[in-house]
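With one protein chain removed, the remaining protein chains of the complex are shown where they sit.
Here is subunit A:
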Amino acid sequence: MTKEGQLTINSTIQLNKISVTPFLKHVIVSSIFPVIILFVWEFLSRIGVFESYQLPAPSAVLLKAVSLYQSGELLPHILATFMRVLIGFGIGTTVAITLSILVGFWPLLEKLIDPTIQALRQIPSLAWVPLFILWMGIGETSKVTMIAVGVFFPVYLNVLSGIVTIDRKWLEVGKVFGLSTCHQITKIILPAVFPAFFTGIRTGLGLGFMFVVAAELMGASEGLGYLLVLGQNTLQPDTILVSIILFAIIGKVTDGSLKLIEQRLLHWQDTEIRGTGK
């Protein structure tokens, strides 16, 4: 028991020394600015500079969030939005990866379909909305399709550029050691494309959230986008702000998770990570 206890204490201390202190420092430093803004906002709201029907105080927004949560409305909205992004992101990413691999390794296909994709890319993805609604109605299908289209392009473009810009010198190393085509792909091409892949899916995820808002604004009966419309129609800016802030939090958490996975998998990259001093 004592030994175990000591071990725990030791490791906590080490943990503190290595990671927690700089992390806390980072959190504190980066919170200074938003905390000041919140206090100023609260103060100005209380003395009546902002009208509460236009910009409610942070405390009022927080209370609204708590009441929405307690009434059991909030979680289904969050879940609905999250699932739409997840499914659309999944479909868009899968199609993008498949196509970019085919196009990247098959020159004929590149000549055949890449110009078309490059042309379609020029269409602002939101311009598809009316057509999708006409085709698929205002249901889940059109929403998920829209998100998938938004996610598709950044993933496709990044993975493809990752594939076509692989250093010939690395491929030659594979050739020198007599690697089979299969091993060339798994041992050299895939790891080499990984950085571009992560750039692609992180951009894609960001766009996914942008498109879920657009999709839900068009017409939805649940979701954070629906909360935005609801707040507008019922003159409740606090509801709108709750939704906006939740979008920020969910976006940050999902991107942060991807970034964490990226850093774990791509620790070998010779790049300086900003802000960590490494």
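Simple rule for what comes next: a contact is a pair of C-beta atoms (placed from the backbone, for glycine too) under 8 Å apart; a residue touches a chain by one contact, two chains touch by 3 or more; residues count from 1.
What we mean here is this: contacts and distances are computed from a predicted model.
Engineer: Could you tell me which of "Nitrate/sulfonate/bicarbonate ABC transporter ATP-binding protein", "NADH-quinone oxidoreductase subunit N", "Nitrite/sulfite reductase" or "Methionine biosynthesis protein MetW" is the UniProt name of the chain missing from the displayed complex?
Structural biologist: Of "Nitrate/sulfonate/bicarbonate ABC transporter ATP-binding protein", "NADH-quinone oxidoreductase subunit N", "Nitrite/sulfite reductase" or "Methionine biosynthesis protein MetW", the absent chain's UniProt record names it "Nitrate/sulfonate/bicarbonate ABC transporter ATP-binding protein".
Engineer: Check each of A:Val129, A:Ile188 or A:Leu207 against the chain that is not shown and name the one that touches it.
Structural biologist: Residue touching the absent chain, from the options given: A:Ile188.
Engineer: Of the residues in subunit A, which ones touch the absent chain?
Structural biologist: Subunit A touches the chain not shown through residues 169-170, 172-173, 175-178, 187-188, 191-192, 194, 266-270.
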